[in-house]
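Missing here: one protein chain of the complex. Every other protein chain is in place.
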Amino acid sequence: MGRLILNRLAASAFSLAFVVVTIFAITAALPGDVADTLLGQSATREATAALRHAMGLDQPAWVRFGRWVWGMLHADPGRSLMTGRPVAELVGPRLYNSLLLAAATAAVSVPVSLVLGLACTMARGTLFDRVVTLLMLGTVSVPVFLIATVAVFVFAVQFHVAPALADINAVHSPLQFIRVFLMPVVALAGATTAQMSRMIRACLIDVFSAPWIEMAVLKGVAPVRIVLFHALPNAIGSVVNAIALSLSSLLGGVVVVETVFNYPGMAGLMVDSVAARDVPVVQCCALIFCVAYLSLTTLADIVAAASTMRGRAH
Amino acid sequence: MGMSLAGAARRGAAFAARLAPGPRRALALLAFWFVIAIVGPLLAPHAPGEIVDRDVFAGFSARHWLGTDYLGRDLGSRLLWAVRYTVLICTLSTLLSCGFGIMLGIAATAMSVWVERVLGRLMDGLLSIPSLLFALLVIAAAGESVPALILTMGVIYMPGSYRTSRALALRIAQADYVMAALARGEGRIFVILREILPNMTGPLLSDIGLRFVYAVLLLSNLSFLGLGVQPPLVDLGSLVRENVLGMVYGAPAVVVPTIVLALLTVGLNFALDRQRP
Partner (left out) sequence: MTHMISVRGLHVVGRRGDGGEVPIVRDVSLEARRGEVLALVGESGSGKTTIALALMGYARAGCRISGGAIAVAGHRVDQMDAGELRSFRGRTISYVAQNAGSAFNPALTLHQQVIEPALAHWVLPRRDAERRAIELFRAMALPHPETIGARYPHQLSGGQLQRLMAAMALITEPEVVVFDEPTTALDVTTQIEVLEAFRTVLVHRGITGIYVTHDLAVVAQVADRAVVLRHGAVCESGDTPEVLARPRTPYTRELVAACHLPVRPKGLDPAVDAASGTAPEPVLTLSDIVVGYGRVDANGLPAHRILDGIDLSVTRGRTLGIIGESGCGKSTLARASAGLQPPAAGTVRFRGETLAGRVARRTPEQRRRVQIVAQNADLVLNPAWTVGAILERVLRFFHNLRGAVARAEALRLLDIVQLPHAVFDRRPPELSGGQKQRVNFARALAARPELVLCDEITAALDPVVAAAILTLMSDLQETLGLSCIFITHDLHALRAVCDRVAVLLGGHVVEQCDAAALMRGAHHPYTRLLVSSVPEMRPGWLDEVVAQRSAAAAPFVPTAVGEGCPFVSRCVTRIAGVCERVRPPVVATADGGRIACHLPPGDLPVLAPGNSTIDA
C-alpha cells in the first residue's frame, strides 16, 4: 500500500520534471525571440542585441533554465516583459479568482454529475437515460466557447438575469456573487458535468454488470441498498478517477470561459500574455496549471488505489 | 487503370462492410466532410475576402443565401472556406498524431523493455500537460502559423493515440493466433502487419475519429480566442469569433457557423459513440 503510493508519487515527480523542462524548452528554445517581438521588425540589430543582453537572453539555455527553476523554487517567477511588474504580483490575485471559479464549478458539477450518473445507471435503457446520455454526448462534442456564447445569449441577451461580463469588484452580497458568477459557472459546469456524468455512468454501469450485483438482486436486496452497500464501495476508485479527470479537463474550459466573460482570472491573463508574447507570465501560468493538473490526477490515483486495497488488504 | 480502380473500390466496400457500424458511419461522415472541404470553395460564389454588400449581419436572402458578415462579406463563401481550413488542418494534424502514435504503439510491443518504458514515461509526461495549455505555450513561442498549429496538435494528440494502439496491440499479441504464427516461425513484420494490424482497424478507426473531433474542438477554441487561424485565412472558430457581436441580432453570421461546427463534431461523436445502453 505504502509502496504503491510511493511509486505513484515517483511517477508524478518524473512527470513534473518533464513538464518543467518542456515548458521551458518550448518557450525559450523555439525560434521567435522575445527581443525581436518586443522591438518589432524595424529595430536595428544593435538594439536587439542590447535588449537581449539586458534580459539575459544571450546566455546559454541551461543557465537561463537554471535561473528560471531557481526563481520558481523561491516563488520568484521573474518580471513581466510587457508591464515590467513582477510576475508574482500579476498572477497572485488572478490565481485566487481562478481558484474561486474552479471551486464554484466543482461545487456545482460534482454533485450534479453524481446524481445524473447514478440516475442514468439505475434507469438504464429508459427514455430518461437515453435523453440524458444524448444531451451529455452532445455537450461534450461542442467547443466550450459555444456553450459560453449560448449562455450569454440565453441569460444576458434574452432574459437579462446576469451581466454579460463578470465584474468581480461589484460583489458585495451573496446575491451579487451569484449574479456575477452565474454565467461563467454555468458555462464551465455545463461542459464539466457533461463529461463527468458520462464517465461516472460508464464506471457505474461497469460495476452494475458484475455477477454479484445480479446475485444481490436475486437475494431480494432493495435497490437503494444495492447501490449504497454493494455497488458504491466497488465503484469509488473509478468514480474518483473520473471526477479528477473531468475536473482537470476543466482547465481548457477555464481558459475559454474567462476570456469570453472577461473574467479576471489566471487563464485570461495567460491568453493575453500569449498574444503579447510575454514569456515569463506564460511560463508561470503554465507551470501553475500543470502542477494543479498533476496533483489532481495523482491524488485521484492514490484514493483509487486505497479504496481497492481496502477489501484485499487483510 | 479503370479495372484497378474498380477493384480498389470493391475491396474498399468489402472492407467497410466488415467494420462495426460505429467506425463505418464515422468513416462515411468523414468522407462527406472531406468532399465538402475539397469541392466547397470551388463552388463559392465570391472570394472569401470580397466585400459584396453594405448591409452587415444581413439575414438569409436570395443574393446571399446565408447572409453577410460583420464587414458585409458573403457568409456562404466564407463558410465554405472555413470548413476547408478546419477540416484540412485537423485532418493533417490527426494524420500526424495517429500516424506516429500508431506506429510507435505497435512497435512498442516488439521493443526491448527499457526502450518501451522510457517511451511510455515520455508519453505520460506529454499527457500531463493539458492540451489547450500546450497549444498556448507553443503559440506564445512560435506564433500562429498554420504549419505550427498542425505540428502542435499533432504532438498533443500523439500520446493518446500511442496509448490506445499500444494497449490494443498488446492485447491482440496475447491471442493464440499470434502465438500460432510465432510458433510457425513467422517474422516480426509479418506478425505485426498481417496478424495484429487487421484486427486493430475497427477500434483504431474509432480512435482516429475521436482524435479528429478533439483536434476540431481544440482548433476552434484556439481560433475563437484569436490564437488559432489568423486573417485573412478563416476557419470555423475564427468565423464565430469575428461575428460574435452579431449574436445580439441573432444574425446568421454567428448562428450558421456555430451550427455547422456542432454538426461536424456532434455528428462524428454520435456516430462513434459506443456508450449505448
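For reference, chains read A and B in written order, and residue numbers begin at 1 within each chain.
Here is the rule we use: a residue touches a chain if its C-beta (ideal position, glycine included) is under 8 Å from a C-beta of that chain, and two chains touch if they have at least 3 such contacts.
As the structure is a computational prediction, the values presented were derived from the model and not from experiment.
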From A:V132, A:A216, A:V254 or A:A267, the answer for touching the chain not displayed is A:A216
Spell out the interface residues on chain A facing the chain that's missing from view. 125, 209-212, 214-222, 225, 229-230, 233-234, 310-312, 314
Against the hidden chain, chain B presents residues 175-177, 179-180, 182-186, 195, 198-199
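Following the convention adopted for this analysis, only the chains that are shown with their structure count from here on.
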Complex interface listing, chain A residues touching chain B: 11, 14-16, 18-19, 22-23, 26-28, 30-32, 124-125, 129-130, 133-134, 137-138, 140-146, 149, 152-153, 157, 198, 201-202, 248-249, 251-252, 255-256, 259, 270-271, 273-275, 277, 279, 282, 286, 289-290, 293-294, 297
Contact set on chain B toward chain A in their complex: 121-122, 124-126, 128-134, 136-143, 213, 217, 220-221, 224-227, 237, 240, 244, 247-248, 254, 258, 261-262, 265-266, 268-270, 273, 275, 277
